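Notes follow once the structure below has been shown.
One chain of protein is taken out of this complex; the other chains stay put.
In order of appearance the chains are A and B, and numbering begins at 1 in each one.
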Amino acid sequence: MNHSHSMTHGGNARPHVLPDGLFVGIWVGLLLLTAATVSASVFFPGKIGILVAVLVTPAKAALILMYFMHLKYEKPAFVAMFLVAVGILAIFMGLTFFDYLHR
Amino acid sequence: MAAPSSVAAFGTTGSYLDTFPGRRGLWGWLTTVDHKKIGLMYAAAMFTFFLVGMALGFLIRLELLQPGTQFIGPKTYNSVFTLHGVIMIFLFIVPGIPAILGNFILPLQLGAEDVAFPRLNLLSWYVYMVGAVMALASLFISGGPIDTGWTFYAPYAVNTQTNVSWAVLAAFVLGFSSILTGMNFITTIHRLRAPGMGFFGMPLFCWGLYATSWIQIIATPVVGITLVLLFLERTLGIGFFDPSRGGDPILYQHLFWIYSHPVVYVMILPAMGIISEILPTFARRTIFGYKAIAMSSMAIAVVGYLVWGHHMFTVGMSDTARWIFSILTFFVAVPTGVKVFNWMATLYRGSIEVRVPLLYALGWVFLFSIGGLTGLANGALATDIHIHDTAYIVGHFHYTMFGGAVIGMFAGLHFWFPKIYGRMYDEKRATWAWGLIMVGFNTLYFPMLILGIMGMPRRYQDYLPQFSFWHMVSTIGSWILVAGILLMFFNLLRAIRHGKIAGDNPWGATTLEWKTSSPPPLLNFAQAPVVTTGPYDFTEILAKGHDPEAKSL
Partner (left out) sequence: MSADHAHALEAGRGNDLPVHRDDEGSKTGMWLFLFTELLLFGGLFLIYAVYRSMDGAAFHHAAEELNRTLGVTNTVVLLTSSLTMVLSVSALQRGNRSRSLAMLTATFLLSCCFLVIKYFEWSAKYHHGIFPGTEHIHALPAGEGLFFSLYFMMTGLHGIHVVIGMIAMAIVFAKVRSGSINQDRHGALEYVGLYWHLVDLIWVFLLPLFYLTN
């Protein structure tokens, strides 16, 4: 009985393993993006530096999420759940600023 | 029990309540990973706290019987209502339905052997108990009982000498337990549905728990970090909520309500799920608008994240934020309305059998409708200025949380009791208890609505003579209500041992938990269930006629 009742849902198959070269490439990309943010803030302090940070930081986060954390290769449900979590955090921020930006 | 011939048979016959060799007595309970036993362990702890909270509420009402001090001084009064709130909210209502009935029923309704992470489930219970002990310990260690109200508002909570530090850490730990339960339930729902049961084949109680779990996961960490910061504000003076250091106490309120408004739906969504189980069962009719009810649970969970500001209309938030939060608040009424209309349509032309769970469910719809409608008056900016922080608010949220969450839990208890223990309570006595609870409830809380509109502030130990009539009525109501609740508990406790054997499906219900024996075996089902029909398909029950004594095995 136990066997008929057990994991027929699957999900225990061996995953496809990404090549190490890809990870090293992502790592190099992350370092380059970090260099870009840092040099922007050093050489163009103020608006441009901030703008570069605002654009590049999410890109770095996306690389980590998609490749290191494998999210690109997971089922769409994982991506959807992640977006829900981040989206709700964004809502928290946005609605709070309806207060602080209009005081 | 008869000695089973093999290990497998051991888990699939008999009752989960039987003593297993080597796991006897209290030790057997404290180390169990069976979701059913864990549910009962939660029940034992939580109903104890509920009775303590009820006793405190009873004392509050007794003090308010007449103007002036009866037997509780103003300072003690602050502590008493704070404790009443903290115990009822953090120890009982928030974790209540998911931890007790969710734990017991969810895997059964899905046709699973257990939740996805059984040991994590036991860990949540221990974490809960640690939090509960910390909360109670805060009463007796230095500083004395907290007097901030259950909301721990800065800056008072930062400055008061009472033991807020322990209480907020306790709430943090309790939140952790809540998160673990939420993770467990979501994973269980995603992974352990019986073959043939899609998401839209789940019973609606599961949908309620699913929406609830998402709120627990997403919202609880925010209050967790906020309470830790409040603790550090008290110990280190980090300044986030301290105006003298540039901090903003209103930011504390934002962060607090970012969690604590959604958590209102943690309390109410599972109760709505219970009602959605009971009504079709006793109307012998499939639920009207299944998908609409399921989706409205999710919609409430989402919209619930958008409305926290309506707790803060009078504290100095910007006007823009005020009207935006006000409009968003009214949107919550839409999915709630969808549910209520669908429930009424379910009853319409059903062949209704009036039994105790249905009485509780109908009482629930009545009380929650009052709770919901009185809430709209708080959501409107102009009226809220008049009734903010008055007894009206106290009346309103007792109609929603007590009338909604707790009465919903009582309904669920009466509905699933024969499944949990395999015995039936005395239905006549249960009906009497229900009557007392309904009468007492309205006598207790409706006067609060009136008092609030008259101008009676909340959290005051004394009041002007013109309020004394309604206060007296309210206090009398509390006596009736307490009598009803005690009768209810007496009736249920007595039935655990002395109730007559209930049969596997005493109500003629259709979801999977009724297709196993009562009480269920350790591994829930003798045969792994395969689902071929929707959750509320009564064709078979109606065709065969329902025999409450029938055994499913």
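Quick note on the criterion: a contact is a pair of C-beta atoms (placed from the backbone, for glycine too) under 8 Å apart; a residue touches a chain by one contact, two chains touch by 3 or more.
Bear in mind the structure is a predicted one, so any value in this text is a computation, not a measurement.
Chemist: Using the touch definition up top, pick the residue from B:E113, B:D147, B:D384 or B:D426 that touches the left-out chain.
Modeler: Touching the chain that is not displayed is residue B:E113.
Chemist: Any idea which of B:G149, B:P221, B:G350 or B:G534 touches the chain not displayed?
Modeler: B:P221
Chemist: In the complete complex, the non-displayed chain touches which residues of subunit A?
Modeler: 2-3, 6-7, 9-12, 14-15, 17-18, 20, 23-24, 26-27, 30-31, 34, 37-38, 41, 45, 49, 53, 57, 60-61, 64-65, 67-69, 74, 78, 81-82, 85-86, 88-89, 92-93, 96-97, 100-101
Chemist: Which subunit B residues touch the hidden chain?
Modeler: Subunit B touches the missing chain through residues 3-7, 10-11, 20-23, 31-34, 113-114, 116-120, 179, 182-184, 186-187, 190-192, 217-222, 224-226, 229, 232, 236-240, 245-248, 251, 254-255, 258, 522-523.
The definition used in the following text is that only the chains that are shown with their structure count from here on.
Chemist: For subunit A and subunit B, what's the span in angstrom between their mean Cα positions?
Modeler: So the centre of subunit A lies 35 Å away from the centre of subunit B.
Chemist: Write out the stretch or stretches of subunit A touching subunit B in their complex.
Modeler: Contacts found on subunit A: 1-2, 4-5, 8-9, 11, 77, 84-85, 88, 91-92, 95-96, 98-103.
Chemist: Contact residues on subunit B for subunit A in the complex?
Modeler: For subunit B paired with subunit A, touching residues are 8, 11-12, 113, 190-192, 195, 214, 217-218, 222, 250, 254, 258, 305-306, 308-309, 317-321, 324-325, 523, 525-528.
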